[in-house]
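Here's a slice of the assembly, chains where they normally sit.
In this document, chain identifiers A, B and C correspond to the written order of the chains, with residue numbering beginning at 1 in each.
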Amino acid sequence: MKSPSELSRVAFYTPATGATTTHGIHVFHCPDTVGIVAKLSECIASRGGNIHCVDVFVPDNKPVFYSRSVFLFDPARWPKDALEKDFQNLAKFFNAKKSVVRVPDLDPKYKIAVLASKQDHCLVDLLYRWQEGRLPVDISCVISNHNRASNTHVIRFLERHGIPYYYLPTTLGNKHEEEILNLVEDTDFLVLARYMQILSGRFLEAYGKDVINIHHGLLPSFKGGHPSKQAYDAGVKLIGATTHFVTEELDGGPIIEQMVESVSHRDTLESFVQKSENLEKQCLARAIKSYCELRVLHYESNKTVVF
Amino acid sequence: MKSPSELSRVAFYTPATGATTTHGIHVFHCPDTVGIVAKLSECIASRGGNIHCVDVFVPDNKPVFYSRSVFLFDPARWPKDALEKDFQNLAKFFNAKKSVVRVPDLDPKYKIAVLASKQDHCLVDLLYRWQEGRLPVDISCVISNHNRASNTHVIRFLERHGIPYYYLPTTLGNKHEEEILNLVEDTDFLVLARYMQILSGRFLEAYGKDVINIHHGLLPSFKGGHPSKQAYDAGVKLIGATTHFVTEELDGGPIIEQMVESVSHRDTLESFVQKSENLEKQCLARAIKSYCELRVLHYESNKTVVF
Amino acid sequence: MKSPSELSRVAFYTPATGATTTHGIHVFHCPDTVGIVAKLSECIASRGGNIHCVDVFVPDNKPVFYSRSVFLFDPARWPKDALEKDFQNLAKFFNAKKSVVRVPDLDPKYKIAVLASKQDHCLVDLLYRWQEGRLPVDISCVISNHNRASNTHVIRFLERHGIPYYYLPTTLGNKHEEEILNLVEDTDFLVLARYMQILSGRFLEAYGKDVINIHHGLLPSFKGGHPSKQAYDAGVKLIGATTHFVTEELDGGPIIEQMVESVSHRDTLESFVQKSENLEKQCLARAIKSYCELRVLHYESNKTVVF
């Protein structure tokens, strides 16, 4: 290690000073080895980037590395293509399984499609947050297997904001997965907002990107249908909601976020459902926000790191 | 209904004024019908009892009645045998499935036995609370299937307080259920404080009274062994503890109390266990306190009312 | 106390059997004495009313009585005027400070006015719950001191549902309290949904009924303006919201409900505000629902009983 005098002789990093200073987010996942943070941060600093936030995680029992860095930089000095190239080089060097850099203020917003069924409390809540600017996404379309009258609040809202709404009446024999794939193929990820159809493994593989689901139960308890009724019948004193990535295994994908609320003998099935709906809205919104901020990373086969 | 003038002509209840005023707790469970609260409260009032607290619960969908009343009364005026007779009469009248009256300051404390294994955090916590006067029970004995050295904190504590300690080394072939039954037959209920043996249906039937267990998982998730590891492997973001009545079905009995805490990718199996232990202590202690205050009633086949 | 045989000889209460069976809620607050529960429940039973829920509370240190009873009855057998008369008689008999009976399915809904300012997240949340049938009130009008464009979501919603909206631009010199009084005089209670004007003691006295406010801070911390900033500057690790009755003392009235959420050094003032808004919506909605169900009673000078 260099002494202070030696340090001062090093051509020191010059900070970003441009008027177009903005922040970038970089997430990285690779086999662990010595020097990853050093090289990532040296790359950023050499371009005048000022790191404001770093989260690094290496599990005790496994030589894998996860990081999320947020840095301030001047795109005039470190343009998009150079930014991406630099991180690609690092990704190659470290054999990274994942290396993503995003500049929220410059990059296009994440494009999502939202799938819903009859219960639309989660959909409505997402739309309200989106309208408030709290959900930094573009909503490509809303797909529903429940038929809504055209004068309902949701339909009106979507019309007013120019968001296409598609009614695809699923049946036992037809899940309309082809149509859905066509409608969503240019999205960055999917949100199942109490969408009550199971997407097949074929769909998931064809879509190829992340699908986030809100399950109205505290997984791994109460998988499948009517989790509120399952919970009610089980006599639990806490009910919950779970946001998770969708895999072929029903309600089995990696968990992102969970929330609970108390119930007692005084709760009816109806109040179980109402309390659950309140949790579902918050749980789904939080998970989506975290995901958009690149805080959510797949970890092992069925877990997540949520920075 | 009588008019105010008529009411005043009625010989009105005279309050308890004796120096020995104390409080009684009555719990009642019977098929629902009109007039139960009227008769229970009229009985109490006719004896000068002053009701301070009543909880009544009749589920929407089932004609069953549960109540818990706390009343101030003068034992000089309403002695124990009359108190019990009066409530017995009401119990017969309403075909009650359960009618219990307790006078905490006069009746003997509940007598319990505590069963433990190697992990003694719950046992130690109960003993400390008991010593502080926060656990209104008499501890008849502590039974363990783990061999503790005689100079450990727990053994010393039990010796100092004159609480017998029995080491019964269970094996696959011998659960010592006969010995345990003998040791605990005069107790009012049993507490399994992380006792890692399954009590057989035969034991439960022979014992015949309530057995309360702390399960270090959020039931119905993670039944059985190593729930912390099950939770860790499942990638949950919330872990919990559950206190429940023991039935023949492993970890399946009616739930009394549940508590949760957050976990994240940063938690190791060790911290899962530590967080769980913190929850278990609180969850078990709360359930036992509620039980001693007659707040916990069996409800349907697998639930509880906890007033 | 009568023996079972004596009990059976009593002309026993006959249950309500009419097809128009509905439920009534009665709350009662009077000086404590022996026999109140007996007389209340005997009154209900004598009319065939079946008590489904009772909460009684008499504080340890003060001879005051609070109860809330829910009972099923047949209005054909116990009509409105008799119902009210019977409870009035009991109220006179016991010198009750409060005796209210409501039959939610038959009585007119509570009529409320909602006052809001610029931040409308609470208003929007209430309107959505109201539309969903979760807020059992009639919204007489919405009054705002913030000027909203006519094409905003809120204004459209109110128009569509025929709810009058009044913009009263308050200034230092003019709070428009006279106009507000006129607009709200026929309401049952007022809801201040982040209404940023202080109602004067004169207004409160003239209005004479309950006013419920949501304060975006965990009282008694952070009274007054910008509680999120106050909390942010104070370096707290928990922020909260408080619903309370409004008195002349700013943010000093009896607390009804409080909720908290964690914050850390990573939270900015903006995220403090967002987390607070999420709490405010839930906290206000819960308090209003409890209030409509007659669960909230004034207790001592500055507290509440919330059954």
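Going forward, contacts are C-beta pairs under 8 Å (C-beta built on N, C-alpha and C of every residue); 3 or more make two chains touch, one makes a residue touch a chain.
Given the structure is predicted, the values throughout are model-derived calculations rather than measurements.
Here 3 of the identical protein chains are placed; the entire complex in the file holds 4 of them.
Here is the rule we use: only the chains that are shown with their structure count from here on.
Of all chains shown, the one whose average CA position lies nearest the global CA mean is C. For this pair, chain B with chain C, the centres built from the Cα atoms lie 34 Å apart. Chain A and chain C have Cα centroids lying 38 Å from one another. If you average the Cα atoms of chain A and of chain B, the two centres end up 44 Å apart.
Shared interface positions of chain B, i.e. residues touching 2 or more other chains, are given as 57, 60.
Of all residues in chain B, only 57, 59-60, 218-222, 234-238, 240, 254-260, 264-266, 268, 299-300, 302-306 touch chain A in the complex they form.
Put simply, chain B touches chain C in their complex at residues 1-4, 7-8, 12-16, 32-39, 41-58, 60, 67, 82, 85-86, 89-90, 92-93.
Across the complex, chain A meets chain C through its residues 53, 124, 128, 131-132, 134, 153, 157, 266, 274, 278, 282.
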